[in-house]
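The complex appears here minus one protein chain, its other protein chains still in place.
So, chain A:
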């Protein structure tokens, strides 16, 4: 009898070996669900909900979230995996073996392509993975600083999606793609040699905040009142138009206004008459991206507008797709912010590609931060296994068993990879361990790499979770609700 049942007769509990069995079966259950996803040959899952929502994924983290886990142990593991995904922050202890196999790399395109490709091939079909690899690497390299010392801000890579019936294509746009267009029929659809003014200034007439009404005798008088109320906004529009005239008149240059605040139809009309393309309600983050992509500064007031505040883009054009409009800002001088444009036939494939791209970008970014890689495809696990077996002989007592168990556990990854690719697990493992013992140099020539920091994090969290699970000797469920019945 556990003491809890004295306090609450309705409490459920499981003790000692029973508790351990619960934990282990939960962990095994999760492993069973996940194992077929591992590696480039793993299966892709299409989850269809009761209402018909579709999700396609191979990402363990997504799967864990979708399964809506109830079991306490399983949810603990699931949370650890979420944490892994959320942060690639450093672990607290360095893992010795990992440091030994770590390969310092020079940050060049080839290395980045290899690590991104490894990551992406485990997510999508190889043909698509090759394409995405190219896009991701180019994206990061474009926005990274020349000497690769500053950390790369991945927010400066915008992911824009376009649902298009027949077109599947993902491309890198060296500039910005926005998911809205001009709201005036007379505005130009395409501009070349464009000045870009980014602003956060309202060009929208708001009704006065006080309880006021118009009292007028004639239509002219009413007009006058309305005009006076609008004057305020019109002044701002006039300043933009003046600037446009001063920089564009007599040249072949054109003018684009991208505003974070609203622009009302009357202001749009005035701008359209001048041939200015105006966009309203731009994303807050796009303001920052625009300044990086085109140059110039985002303006908070139009009081002191100068030419140097303006950015530049070679071409700005609008693309209409169904009810959605997109605006492309391309051919920028020195883009420090780029857009990856994902086209797909339906929402769920786009989401899957987007997830893959995020992971690919992250893998590249980690490599740049680590300046090191770990050989992938199970090579690290096999090496670690051999090192651990050798290490086992140097220690005494019960710990020997623990080391052996940990070493065996590491082999699960290469085993699962082998099984998923249709090889015999035993054969492969024996071949691998022997090969690894024979050739002490690292298998780096195949171009399959994993991130150093990711492996480090896995090793840290897996041993912590495992020891937590083993330390549990009682599981109980009792709460206020069960007490009161």
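Please note the rule applied: a contact is a pair of C-beta atoms (placed from the backbone, for glycine too) under 8 Å apart; a residue touches a chain by one contact, two chains touch by 3 or more; residues count from 1.
Criterion: contacts and distances are computed from a predicted model.
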Determine which name in "Alpha-1,3-glucosyltransferase", "GM23085", "ER membrane protein complex subunit 2" or "Protein pelota homolog" the UniProt entry assigns to the undisplayed chain of the complex. "GM23085"
Candidate in contact with the missing chain, chosen from A:48, A:405 or A:434: A:48
Absent-chain contact - pick from A:188, A:344, A:378 or A:414: A:344
Which one touches the absent chain: A:264, A:331 or A:387? A:264
Interface residues of chain A (partner: the chain not displayed): 36, 43-54, 56, 58, 65, 68, 124-128, 163, 165, 168, 179-180, 183, 204-207, 209, 211, 213, 262, 264-265, 280-281, 283-284, 322-323, 344-349, 352-353, 356, 479-481, 483-484
